[in-house]
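Here the complex is missing one protein chain, while the rest keep their positions.
Let's look at chain A:
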Amino acid sequence: MSARQVAEQVLDPELPVLTLADLGVLRQVDEVGGRVTVTITPTYSGCPAMDEMRADLIARLAAAGYADVEVRTVLHPAWTTDWISEDGLRKLADHGIAPPQRIGPRAVGPVPLNLEPPSRRVQCPRCGSARTTELSRFGSTACKALRRCEDCREPFEQIKEL
């Protein structure tokens, strides 16, 4: 397997249903003369999983025979949930986590203020109902919010658009 193929299979430590490639955190894999350079980007500034990702990448690549590996971090351009692959969105929904909607490029000008929680419909990943409400704007990890389905009554996590 190429170094890229190996790196693409490494799972995200906090969302282990996704690979780093699905999540869009894996930016680049370069292989030059036996030396592998992997470039990753954090989802949030304080993402505590960055060191885990780095360690996992090095361990997986070492196991596949790539001993000389450097993992680089890039902050720019900043990660967005739009970088989660189509496959990634489907895997999230399959695992009961509501995927983010596509948000597109940020509009020019000051960031608009939202005085109400977003009114958009989030579908329950279990029963498909659109009658869901936000329980908490912040969830178990920086990238998630907590919601509940008003039909099947199950709480579920949602990846918030960023």
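Rule of thumb we're sticking to: a residue touches a chain if its C-beta (ideal position, glycine included) is under 8 Å from a C-beta of that chain, and two chains touch if they have at least 3 such contacts; residues count from 1.
Simple rule for what comes next: contacts and distances are computed from a predicted model.
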Protein name as given in UniProt for the chain not displayed, "Peptide/nickel transport system ATP-binding protein", "Na+/H+ antiporter subunit G", "Lactate utilization protein B" or "Ring-1,2-phenylacetyl-CoA epoxidase subunit PaaC": "Ring-1,2-phenylacetyl-CoA epoxidase subunit PaaC"
Positions on chain A contacted by the hidden chain, ascending: 13, 39, 42, 44-52, 54-56, 59, 70-80, 110-111, 113-117, 135-140, 142, 146, 160, 162
